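Just one protein chain is left out here, and the rest sit where they should.
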């Protein structure tokens, strides 16, 4: 474990914030194009920024008999869990904390959002948001097991749970080349854990915003911003796990990490708009009947190769 | 920080859990008490591993067993509650007492 420079603690949130803002802007441009709105892309990209400013100054609404404690805790846990999960992300060989159990840490922090979204849905004492919270729990049960097997596959191949060690193991061949199933499942679960793209039923329009239905002002910013941050962190984790981290020709490692992260994010955000929302009971059966056997098979093959 | 302090913490959690398990009428709350008791066992096992026998992994294995026991206990507990509830619409220990007849 290398000495961690203090600047990485400051750089990580800044880099994440910039990438998250970029993701939101890119998504806004895509949305505008899909609806055929007029206006230049640069103008459209500014819309989310104005929305952020509006949410910062907006007054918070509350509901009758709301459970304020759980509600606020849930809302705040989303961005905090995403930030905590991000501490194991290596940026060109430097992570804020390259923990010995980095992969498990990432998984545990990401699962905190289960509790967070359920609490955020429960808190306002509103049927729509409670249904949204339940939807996320059901979706979590669906995506989590294939996701864990995908993580385990990468860790098995590298023989370590340390994210830095997994990157070092890919100095020759990237893991994506010989574990494509795990990579695809990981991308699916990255979208599912941030309830993004085809897995956005927990905050779906059919529930008037689902778990976010009653959120307003700063709460809404923290919850929906945290969700985007989680998407960025999950996509960024795909780079050290499957795409060789900072390995690559010519460019310095940190730049390669950023380039790959942005590419993965752009792919997820673009693909998300190509598919309709998947109902979670359909995804649950697909995940348990198709994805779990596939990922177990993938882990078995990798384990045999490593042995 | 010493072995004794950790064990007292474990004993405290165990006692609170036992109190809950004995007083609660609802089967679900009773399981919360059991989980809290196992929580105390985790603290004690980790402390035994750290302060007495860190060279062997036995203390760690015990924690793995306890975590599994919790998962099994919760899954079975809810399955039984579901079955009882479906059969006779009760979820309280006192009401289920007539099962013995």
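As written, the chains take the letters A and B, and residue 1 is the first residue of each chain.
Throughout what follows, contacts are C-beta pairs under 8 Å (C-beta built on N, C-alpha and C of every residue); 3 or more make two chains touch, one makes a residue touch a chain.
Basically, contacts and distances are computed from a predicted model.
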Missing subunit (named according to UniProt) among the choices "Aldehyde dehydrogenase", "ABC transporter ATP-binding protein", "Amidohydrolase" or "NADH-quinone oxidoreductase subunit J": "NADH-quinone oxidoreductase subunit J"
Residue touching the undisplayed chain, where the options are A:99, A:150 or A:241: A:99
Residues of subunit A (touch criterion as defined above) contacting the omitted chain: 65, 67, 69-70, 73, 99-101, 104-105, 107-108, 111-112, 114-115, 118-119, 122, 125, 134, 137, 140-141, 144, 161, 278-279, 281-286, 289-290
Positions on subunit B contacted by the hidden chain, ascending: 1, 3-9, 11-20, 22-29, 32-33, 35-36, 39, 42-43, 46-47, 49-58, 60-61, 63-65, 67-68, 70-72, 74-76, 78-83, 85-86, 91-92, 94
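By definition in this document, only the chains that are shown with their structure count from here on.
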Distance from subunit B to subunit A - Cα centre to Cα centre, in angstrom: 33
